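Below: one structure, written as structure tokens.
Note that one protein chain of the assembly has been removed; the remaining protein chains are unaltered in position.
First chain written, first letter: the chains are A, B and C, and each begins at residue 1.
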Amino acid sequence: MQNPSPVPASLLTDAQQAEIADARAASASTRRATAPGLEALLFQAIPVLDKGFVRVVDYMGDDNAVVQGARVSYGRGTRAVQSDRGLIRYLMRHRHTTPFELAEIKLHVRAPIFVTRQWFRHRTASINEYSARYSVLEREFYVPPPESVAAQSASNRQGRGAAMAPEQAARVVEMLRDDAARCYDNYLWMLNEAEGEAHDPGRAGVARELARINLPVGIYTQFYWKVDLWNLLRFLSLRADPHAQAEIRAFADAILGVVQAWVPAVHDAFADYVMNATTLSGPAPALLRAALAGREPLDPAAFGLGGRELRELVETVPELAGRIQAAASPDLA
Amino acid sequence: MQNPSPVPASLLTDAQQAEIADARAASASTRRATAPGLEALLFQAIPVLDKGFVRVVDYMGDDNAVVQGARVSYGRGTRAVQSDRGLIRYLMRHRHTTPFELAEIKLHVRAPIFVTRQWFRHRTASINEYSARYSVLEREFYVPPPESVAAQSASNRQGRGAAMAPEQAARVVEMLRDDAARCYDNYLWMLNEAEGEAHDPGRAGVARELARINLPVGIYTQFYWKVDLWNLLRFLSLRADPHAQAEIRAFADAILGVVQAWVPAVHDAFADYVMNATTLSGPAPALLRAALAGREPLDPAAFGLGGRELRELVETVPELAGRIQAAASPDLA
Amino acid sequence: MQNPSPVPASLLTDAQQAEIADARAASASTRRATAPGLEALLFQAIPVLDKGFVRVVDYMGDDNAVVQGARVSYGRGTRAVQSDRGLIRYLMRHRHTTPFELAEIKLHVRAPIFVTRQWFRHRTASINEYSARYSVLEREFYVPPPESVAAQSASNRQGRGAAMAPEQAARVVEMLRDDAARCYDNYLWMLNEAEGEAHDPGRAGVARELARINLPVGIYTQFYWKVDLWNLLRFLSLRADPHAQAEIRAFADAILGVVQAWVPAVHDAFADYVMNATTLSGPAPALLRAALAGREPLDPAAFGLGGRELRELVETVPELAGRIQAAASPDLA
Partner (left out) sequence: MQNPSPVPASLLTDAQQAEIADARAASASTRRATAPGLEALLFQAIPVLDKGFVRVVDYMGDDNAVVQGARVSYGRGTRAVQSDRGLIRYLMRHRHTTPFELAEIKLHVRAPIFVTRQWFRHRTASINEYSARYSVLEREFYVPPPESVAAQSASNRQGRGAAMAPEQAARVVEMLRDDAARCYDNYLWMLNEAEGEAHDPGRAGVARELARINLPVGIYTQFYWKVDLWNLLRFLSLRADPHAQAEIRAFADAILGVVQAWVPAVHDAFADYVMNATTLSGPAPALLRAALAGREPLDPAAFGLGGRELRELVETVPELAGRIQAAASPDLA
């Protein structure tokens, strides 16, 4: 992983930075497996979006934990580096998932509420979130940079299309910022507290759990997230994907860098066999074989292929397009 | 369960009511176990809060499914009603949880986002939520009735204390309503669509996934929720509890009524042995025994009891208060 | 699904058959979705292996439950059959898994212990198993038919190779049967009970939980298994696979028939996009494209392909073999 971008001064308070520096300064001796690439990153805030971050706060295991688990071994469980790497790739290619569950990581994340709502749909993880019933939320909202403000996609009903004209984007950004600011001001007014004291002693403060209900889903919250390596990879395969919303994808991309620093052999196998893999539906190989055997023009319907499924296949192997009979061309339009 | 309150006219559109009526009118023959109390409720919206609801959309099993599973039986698995009821109570008292997993229910719920954020922390359930990336959210916000607007509790850092003065409560309600209305107006302006057409053809509409980030957590969303009976009872034991936020508790109370209609024997055992049960910590029975044996004044410290733990015990059995030696009284203040 | 094979007379006792017949005879009216293909099968024992079976004892939902959940609908949620089917295929192809969790099934299974040990590794399911601490196990062991007795595979370290010579196979079968019989006789001797009475009043019977520890893993046990449709398909994708042990595969094949009777559209999408799908690793499409573009001889290493990964690709598309340069042939041997 490249060095994470420097932490903007505004991301953390001085007290928070001091706490992190203290934690990084401490060191102890352990008999456990350590991952040097992750030790270097430990506790540091990796910036994501305008005010979010990901921090690794603990981890268990390394590439070798996967090998050791697959072999149910008494010692380190490793043999030659080459054969360990080969075993990891074999396990990944054949979706032998349980050894990948034997490594674990714990992150501290600051993210907007609408991002956490997508994040927490992944159920196989442990979560402790900052409580807005118990504590006052900070004045931190996600405001997209103007170049991220895009129109609704025409082709993909749940995504973004073209970027908007700069002056229109600026207006949207301003509107989002104003709404958030006004709601937060009203939140503070309702709470009526300043450092433990009532701001206006003439009235009671509203309970926190109630005053927060007008805060926008763009407000930042924070949480501890602990997950095993396999379920982390599952999360990344869905959230580092082009179909994911750009904002959660920014977090997933940052975490992909963490995975690379932590378990490089697993990271590479995951990239080759999951992230960049292509799944062909049942009839597709037969069509490919016929094309390679020189039979043409090919009739996709004779292979049980058509519609969106055929279009996706031709996107993967564009050389097929010219060999398919004209009658199927509407499917490819 | 008493009849659910009549559905306010504004809760559902005419089209939705017609869909529900159609679903209720259909009927089929089945060899499966049926729960008559739940068939009567099926598909109907049970109103919760100002614009929320819970609807049972499907279920599997009844009281007898628990008995049948515990006995791994070939047929209905039941014997005398009395002995079935006794078995259910025994299983509940001793936390033999797996037979309770053998019944299942599916609900359709409309609830504010801040409620769903508490709800979805329960991980052993299946969820399909309305997508604000794909669709436009409705103009429905939770606005608490003035009598629910309460001050922050002094004794309980995460709860509500006394109700606020009426004019102050009214001002809070108005503030929440205004913030929500303004944010929603701006959301619509950004979307720039009305029934599929651009409202203002001179500019592009912002992508839905982005335009929604200024919407407050008080906005209503809806989801399908499918859960087994045991995990439903777990949810209820935490969310129908006085420590839960009033708004999610309103949903839990409505669902308790559903459970009573569905599996009455399980409901009663759950009430006696979980909801209304009391847990005594290790040393407490010895103190109770000493009190019944007439030894006094009692020294709680000699039993390893003190602080908040002692106070909770005396709240459960107030007759102990007068028998505890004066030295321990600060703990009870 | 074809009609299940007739139940052998010895599979169930008369009392069990009567219980099943009673359950099948009962019928009730329901507002819930029903799956006619599954109603026809309900409660019947589908024979598997020599003395095992699978019985559907309850279910929730049908093909339409998937559609209804994906649309978070108020009514049946369906439109034209054609568009529902298309939505199911889209969801399956893109692994939108949550709507498939909204249907549920409950099975009663009798299977050998070594099969259940593989079965119960699937954690997202509810299980109630017959207790060998509480009850006496039946005298039923799995004994493979002679034609299933195979040698250890030379190429696949965890599978079977060629069938053995008939007289050797017969000897193995006899050995397995004798071991099981002797162990079971000794189990009964230790229990020293016959229909509740001590067989030999001169000595105490050993506790059931202890007497059973010499019983072989080939003995049959039985259990209730409740699982959602998505996790059932996951189970089938691993256990109806050629790499699974033949004995659990026999159960998976029987359950595939149940899925086809229950949710035919989901079954077909699963067959096309999961069971019969092929996954190409990251570099494979580039090699295929080069082959279709007529570039040859191809150097797999230049595409980052080699070893077992290359061999698996050539097994899928044998037409590639002749176009790959000779230097890579050791990988294909």
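Points to keep in mind about this one:
The rule is simple: a residue touches a chain if its C-beta (ideal position, glycine included) is under 8 Å from a C-beta of that chain, and two chains touch if they have at least 3 such contacts.
Here the structure is a predicted model, which is why all the values come from computation and not from measurement.
When you scan C:183, C:238 or C:314 for touch with the missing chain, the hit is C:183. Listed residues A:47, A:69 or A:205: the one in touch with the omitted chain is A:69. Considering the whole complex, the residue from C:215, C:255, C:291 or C:317 that touches the absent chain is C:215.
Counting over the whole complex, chain B has residues 86, 89-90, 93, 271-273, 275-285, 288-289, 291-293, 304, 307-309, 312, 316-320, 323 touching the chain that is not drawn. Those residues of chain A that touch the chain absent from the view are 12, 16, 19-20, 22-24, 26-34, 39, 42-43, 57-61, 65, 68-70, 72-76, 98-99, 101-102, 104, 106, 108, 126-130, 222-224, 226, 228.
Residues of chain C that touch the chain left out of the display are 112-114, 117, 120-121, 123-124, 127, 131, 133-134, 142, 144, 148-153, 157-162, 164-165, 168, 172, 175-176, 179-180, 182-183, 186, 189-191, 193, 203-210, 212-218, 245.
Simple rule for what comes next: only the chains that are shown with their structure count from here on.
Look at the contact of chain A with chain C and you find the same residues on each copy: over half of the numbers used there are shared. Taking the mean of C-alpha positions as each chain's centre, the chain lying farthest from the centre of chain B is C. Inter-chain centre distance (chain B to chain C, centres taken as mean C-alpha positions): 37 Å.
Centroids of chain A and chain C (each the mean of its C-alpha atoms) stand 33 Å apart. Annotation for chain B: residues touching 2 or more other chains are 127.
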